[in-house]
Structures are given as structure tokens and as C-alpha cells.
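Removed: one protein chain of the complex. Kept in place: all other protein chains.
Residue numbering begins at 1 within each chain, and the chains themselves are lettered A, B and C in the order written.
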Amino acid sequence: MSILVPRDKLIEMYSIMVLIRAFEDRAHELFAAGKLPGFVHLYAGEEAVAVGVISNLVKGDYITSTHRGHGHCIAMGCDIKGMMAELYGKRTGICKGKGGSMHIADFEIGMLGANGIVGAGVPLAVGAALALKYRSPGNVAVAFFGDGAMNQGCVMEALNVATIWKLPIVFTVEDNQYAISMRSMAPTKLQPRVATARSFAERAVGFGITAVTVDGMDVLAVYEAAKAAIERARRGEGPSLLDCKTYRYYGHFEGDPMVYRSREEIEEWRKRDPIRLFKERLIRMGVATEHELEALREKALKEVEEAVSRAEEDPYPEPSEAYTDVFTDPYY
Amino acid sequence: MSILVPRDKLIEMYSIMVLIRAFEDRAHELFAAGKLPGFVHLYAGEEAVAVGVISNLVKGDYITSTHRGHGHCIAMGCDIKGMMAELYGKRTGICKGKGGSMHIADFEIGMLGANGIVGAGVPLAVGAALALKYRSPGNVAVAFFGDGAMNQGCVMEALNVATIWKLPIVFTVEDNQYAISMRSMAPTKLQPRVATARSFAERAVGFGITAVTVDGMDVLAVYEAAKAAIERARRGEGPSLLDCKTYRYYGHFEGDPMVYRSREEIEEWRKRDPIRLFKERLIRMGVATEHELEALREKALKEVEEAVSRAEEDPYPEPSEAYTDVFTDPYY
Amino acid sequence: MSERVITFVEALNEALSLEMERDPNVIVMGEDVGVYGGIFGVSKGLLERFGSDRVIDTPISEGGFIGAAIGASAVGLRPVVELMFVDFFGVTMDQIYNQAAKMRYMFGGKIKVCVTIRTTIGGGLSAAAQHSQVLYSIFAHVPGLKAIIPSTPYDAKGLLISAIRDDNPKVFFEHKLLYGVKGPVPKESYTIPFGVADVKREGSDVTVIALAYMVHEALKAAEELAKEGVSVEVIDPRTIVPFDKETVLKSVKKTGRVVIVDEDYDRCGFASWVAAIIADEAFEYLDAPVKRITTPNVPIPFSPTLEREILPNAQKIVKAVRQVVRKI
Partner (left out) sequence: MSERVITFVEALNEALSLEMERDPNVIVMGEDVGVYGGIFGVSKGLLERFGSDRVIDTPISEGGFIGAAIGASAVGLRPVVELMFVDFFGVTMDQIYNQAAKMRYMFGGKIKVCVTIRTTIGGGLSAAAQHSQVLYSIFAHVPGLKAIIPSTPYDAKGLLISAIRDDNPKVFFEHKLLYGVKGPVPKESYTIPFGVADVKREGSDVTVIALAYMVHEALKAAEELAKEGVSVEVIDPRTIVPFDKETVLKSVKKTGRVVIVDEDYDRCGFASWVAAIIADEAFEYLDAPVKRITTPNVPIPFSPTLEREILPNAQKIVKAVRQVVRKI
């Protein structure tokens, strides 16, 4: 580690990681129990990326997210109760039950939205960066997106315009090895096709973007790389790309039979679980004891459990609410 | 020159270049005289690219083209009379007057169409290459497109899929310095904004594509680079990209006031006119005399003139023809 | 005809297999169509049977690979390419409507673009605003695309085989709620012509026109209304381009009353177009206003209570039919 992170910050990062994990594990159970309608994509396994990057953000910064957005939301500080209620489709949800898992947003705290369309958040983040450059220099935007999204046209267009306009933006690729069943880079026996021939960092460099490949299971490695990229952006030196290598533990969506990968592969990755790695490190560094960290995990579990109880009891929206919120005026 | 080109081939290349120039110069006059309806984008100045590349193609190969497609059509061997009649909107046009300048195609000879949508021909060429790989190995597809098109999402998507599928395709960028008023790379006093920060060859390499920057005013340089790329493709070694630096002499479209560039800049480029350069070279190499080459130019002028006279006299389509050719069956 | 009963998904899968067997030019492309067998299982087993030259998993580059499928079809292959959800059309519409749809016409009728684009449509799964739309009206709006919308396993198989053999660009819309629906489907290959509506139930008092999943809701409504003595004719156009105007007009001329059911958004949608045709060409025969039961002009909400509120259903159809048989 070449950077010093204050103890409080480290503890906070750990707390958020376990909160994300607790939220996702619980959502997994709730989906299996038939409690959650719609499509649910879980972030478990990738916590180091959201937390490593977002821990560098300050008030006035923005992020855009993906279909797998719970982790980004929690790291940005979205209300857990509002999120859980949203997953249930309750009117107390953060989007009044209109959005659901794939469309959680909270602009007040800089979270510009999960997104059901692969890659679509990226140009939006470029727009936020454009606005920041003009009106609030020193603030930055971060676009989170998957390895799969990296091949979507509008994402590559966004990389280019961000470079030529020298925008304060950090492109964060969450390369969790798969886009549903499609391998990002290294073929496997089960899925021999790959989605790209070169690393995403190489591709970004071809656009003129500073890029680096990062161990996405190591939250401090992500933190450090993100810190450098975000500081460059704050100084007006333009965009960077972080290519974070990570892994999702659950299926692409809940209910995915996962024919494209083996149990062994999952086990292999789980050995480098980002929370365990960080925990061991914190203990080794003397930042916290096993006991203290376990207490944080329990707090997270409790917080999630409270959110579930509340969501269970909250009311569904009135049917008439279907017709509001299309425009700022009543016409629809 | 590291390659030997037979004399006949050289003469043929020259003949096609002067034919393109004659066609475009005449179209320029005809448009100014109010003879040609619609939008007309001329290729004058860029002849070395189309001719240098297409001279390497054989029966069974395919190309896709752009809004600035006359040069590609002529180099592929489209009938000049049919083309001129098409520009006039006559029923004897190569597309029965339904397409016009921006939509000339002749699939029989491998010309898969000009295109009014920037970049749209590129995925189509990838599809042709996919079909060739499967059914006609050894044949290749060439996608011609502009520097502006290089920033269109579907073009970058196409670069990627062609690489991962190892398709027999050559991406040919015609970097004529501008997309309408937008500079591709080097800023000028009149247009300080540029559309990309890195060379297109660098960008292509970031996708894993073999790429080279070529003097697009030198037909033999283009020929040589294209030969290497096309041979690689024929051998099944995958895609290449040629980044050809060239210049358009006329406005973006006929009628363009050209506020974004200076007379001096145009004059500067005209000094390296591709036809003059080639002519001087042919004379220097002893391939032909000035007189012989002048005769070829006159032949071209005559050919174009004949096409104009015919087109002038040809009939317009019957109004009822507007309703045919939507589907292979009569329903529309 | 064999009385074998299979699901809508199996019927589609069978159509693909049969055509791939029959014609080596038929290839299948799309996201997760290979190893995964298609996100809803439609292409299951095809990779194993036909190999990776013909069953091609693609990156998330819809513009690139749908464009490639169109290009390949223009030079002689017969690709069946999947757009995973119709809601994603916005990233690849240019290839579909400016290229595939217009090439033949622009090029003077000299070429054929035979690509088949398969896509899923429809709400009812709380999949929210970007995964629940229908949108066939947008594709039908654009000249040059055929639009096929089956409602039963039998129709699905026959229409998909017809689609693959048809020499024009077309979009084949599969409603998500139909995938599990079962019905009798012959084992052998058969085709169903485009532009021939199917009268799914005969009746004399009112004509109900419906597509895809809504055919089933309309039949449910008809059953309900029969108890009240109202005889409902349910017409399933099956393809909207081409559209079997004759069957619809004949029915309306017979009943004098019509309700058009359409899961697509109301504004500038398919229901409007049918209503407009009727209001022009069967005006003298109409005994009541032409009613539409459509999805109102709001994005599809996530919460089940909200989604239920806005989607058309049997209950709403019953209400509308009661209105038109009472009126005037």
C-alpha cells in the first residue's frame, strides 16, 4: 500500500462492504421465497469495486450505475429501507415502487440511477461530467459498467467524447468475467467464445484515455487506483478508465441456471472473497479485531433485517399512482 | 515501391481514377446548373483510396460504401450511364431512380451499397464477411467509411466483432480531415475542435486489429497496404484497418459554403493531387507517356459526357412505380 | 395432424431446428443463444446440434451484430438474429429500419434482405419500464418490415418457419407470458401464410381484435360475455404487416361493433390504426363508437399493483364490450 487511509475510513469501507453483502444475500433468499417481483441482479462478490471507488467521492460528485446496482446505491448512501421497499414494489420504495431493482436512483446524493439498458448509464455520466466541468469544477462523475457494456456502441462513443472534451470522469469497468453467459476475455471449456480480443485498458488507451487494470477483489487496490484517477479528474486532467477484475457469486439474475460456468470456478474465485481479504488485512494491520469486524457484520445484518420487516408491512402503491410522474405537469 | 504492379493494372488504375474525377467534376457542374435533385457528396480528391484498395479485389469480394460513394461504385465497375441516370432520378438509373446519389448499389458486382447513414455500411460489411467466411473462404469484404464514421458506435462494435470472429474484412478509413465541419484530428484556426484524440490506427490496435496509417493521396501506397491487408484476410488471418489520409476538394455536399476551412488549405492539398502524383510517377517509371495518359483522361470525359446526354433524355419513373419494390411480394 | 401438446418455447425451438436442418444457410445469432440456449430457452440445444459456425453467441453490440445479420442476409445467408428484449431496439434501430427495411426499395428492387429478427415483448412480469414494452407499432410504422405476432404454440411454429423462408426483412415478436403456454403442435414442418387473420372464436354481436397474449385475455372475456348472452368474435391478425384488413372489415360489417385490444401504448399505436381503417372503410356499418383497450401512455411501472392497473386484461375488455353493445 502506497497510500495511507485513516482508520475511520477503513472501518467505514468495511461496514459498507458487509452491508452490501448482507443486502444481497438477503435479496437472494427473498427472491427464492417468491417475495420479490421482477428481475433481480445481485452484486455479491463485487463489493470491493463499488466501495473502493465510491469511498473517494465527495458531495457534488455523481455516479451512474447498471442493472446490478444495489452495491453502488448502498455505497453512495441510499437508504436501505427505501431500497428494500423498492425491491418489494411498495409505495415507500425509494422510487415509489415505480422503478424496482433495476431503476433505483437518488439524485440528491449523486446517484443518477441504475439502468436496465446495458451501457446506457455511461453517456449519462459523461453528461453529468460536462455539467460539472462547466458549473462545478473540481467535482467528478463516475460511470460504473460491466465488461459486457464495454462492447456497446454508446459506451465507446462516450469514451471518445469524454477524452476530446477532457471531462472529469472515471470510467469503471466491473469485469466480472461474464456478460450473462458470454466470457469477457479468457475462454473456458463451458463458454469458449469471448467478447473482446484485447484488454479493456488497452482499448481505452487507443482512445487516448489513461487506463489501468486493477485487482477488483482488493478494495484497497481499487481505492488507490480510483484515488489517482479521481484526483486527475478533479485537477481537470481528463478521463481515466479502471478495468477492475472481479466476479459475481450468484447467477446473472436470480433464477439463472448458470450452465456456462462450473462450481469449481465459483469456488476458486470465492477463495479471494473481497470481504474476507479485507478483513484479514484489517486484522493484520491492527486496524480492528476479528470481534469488532464481526460486530459490524451483525449490525449490517440487523439493518437489512429491519428493512425487510418494514418492507413486508409497507403498503403497495394505489393503482391511481400509475398515472402520475410521467411529466412535471399532469398531462400524460 | 516494394511491390511490382503489372503495366496493364497501372493503366487501369489510372483510367479509373480519371473516370471518377471526370464523373465528379461533371456532377459538380450539373448540380450547380440545377440538373441534379437531392444531396450530392463528391469524391474528387480521394480517388487514390477507392482505386488503391479496390484494385486488389476479385470476383466474389464485397464492399460497402458511404454517402460519398461514387468513387467506390466506379472503381467496382458500376455502369456510368446507370449511375448518372440515377443521379438525375431517371427510371434507367441503376436503382430505377429510387435511390439517388446516396443509395447506389450493384450487388451483382459486389457493391453492397452507398449509405445515407454515417457508419451504417460497416456492420453490413461485417455480415458479408461472416457469410464469406462460412460459404466462400478466400473472399473478402471491404468497408469504406469516413473519419467521422469512426466515432459512430456501430462502427466500433463492428471492429470488435470482426476481430473476435476473425473475419476476412478490411476496414478502410477515408480520413479526409473533416466530417462536414468537424476536424478529424489536427485542429485548425477555423475549426479548433477535433473528433478524436488518438489516430484511428491506434484505436484499432486497441481492439486487436492490425492497423496502418497510409498516404491516401498516393494510390500505390494505398494499393500496397491494401494488398497486404486483403491477403491476410484471404488467408483467414482476420481483419485489418487502413487509415488513409486524404482530402475532399469540393464541399461536404454540393452547396456547402465551407466556412470551416480556407482556400489556402485546399490549395495546399491540391498540390498533392492523387491523379497528378500518379501521372508523374507513371511517366517517370516509363509506364506511359503524358500523351497516352491525356488520352485516357479524354476518354473518361467522353464517357461521362455520353452518360450525361443519355441521362438527360431518359424518362422519369412512372408515379405508379413508387409502390413497387418494397417487398418481394406485392403487399406494401 | 398429431395431437401432441408442447409449449410455445418448444414450438419455436422446433421451428428453428427444422429450418436449420433443411437449409444450411440458416444461422442463429444473438446474445446467449449458444451455450445458454437463449435467455428464455428458445435456442436450446442448437449449438450442440449445429455447431458454433451456425449458432453464434455475440457480445452486447446489437448495432454490430444485427447489422452483421442483415449484411449476411443480403448476400445469401438466412440469419435468425435475436434482440433479447424489444425494449432494446433503441440501440440498433438504424440497422433495422434504415438498412434492412429500405435496402430493397432504395436499390430498385434488385436485392433481397431475408433476415428474421426475433424479439420478446410484453408486460406482466414486473420487469419495469425497460423490459416490459410491446412496441410492435413502431416497427409496423416503418415501411419495409414484416411484423409477426403469434399467440399460440401452433401459430408460433408455423409462422416462424414461414418467416425464415420469407425473402423479406421481418421482426418476429414473442410475448414473454406465452412461452410457457401449451397447445397442440404437429411434429412435422408446416407453414402459416402471412396476412391471414385467424378467427379464434366466432361470434355475431361484437368484433374483438387482439394480438399475442391479449388473444387469450380476449377469449377469456368472450367466455364471460357469453354468459351474459353477448356473442363475441375474436380475431387474431397474427401478422400486422401484412395486415388482413378483409377479415377484420368483414367481421365488423357483420357485427357493427368493435373493440380493439392492444398491449402497445395507445398513442400512435396499432389499435389506433385499425380503428382508423374501420372508421374510414366500414363507417356505414358501425353501430357504436370504435373502442380501444390499450396500455395508457405511461412507462410500464414496476410494482405489481401499478402494472396490473395499466395493462389491458379480460376484465377491461368485458367492460368495453358491454359499453359498445349498450351504446346507441
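By our rule, contacts are C-beta pairs under 8 Å (C-beta built on N, C-alpha and C of every residue); 3 or more make two chains touch, one makes a residue touch a chain.
Since the structure is predicted, the reported quantities are computational estimates derived from the model, not experimental observations.
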Missing chain -> touching shown chains A, B, C
Of C:Phe8, C:Phe50 or C:Tyr105, which one is in contact with the hidden chain?
C:Tyr105
Would you mind spotting which of A:Ala44, A:Val140 or A:Cys154 touches the chain that isn't drawn?
A:Cys154
For the chain not shown, which residue from C:Asp87, C:Glu174, C:Glu263 or C:Glu309 touches it across the whole complex?
C:Asp87
Which residue from A:Pro37, A:Gly52, A:Gly113 or A:Gly238 sits in contact with the chain not drawn here?
A:Gly113
Could I get the residues of subunit C that touch the absent chain, sorted low to high?
63, 87-98, 101-102, 105-106, 128-130, 135, 137-138, 140-144, 241, 264-273, 275-281, 283-284, 286, 288-292, 296-299, 301-302, 328
Quickly run down the residues of subunit A that touch the omitted chain.
62, 64, 93-99, 103, 105, 107, 112-113, 115-117, 120, 122-128, 130-132, 134-135, 153-154, 157-158, 160-161, 164-165, 324-329, 331-332
At which residues does subunit B meet the chain that is not included here?
37-39, 86, 89-91, 93, 95, 97-100, 102-103, 115-119, 148-149, 151-154, 179-182, 190-193, 195-196, 259-260, 316-323, 326, 332
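To be clear about the criterion, only the chains that are shown with their structure count from here on.
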Between subunit A and subunit B, what's the gap in Å when you average each chain's C-alpha atoms?
45
Quick one: which residues in subunit A touch 2 or more of the other chains?
151-154, 193, 195-196
Find every residue in subunit C that makes contact with two or more other chains and list them.
58-59, 61, 63-64, 91
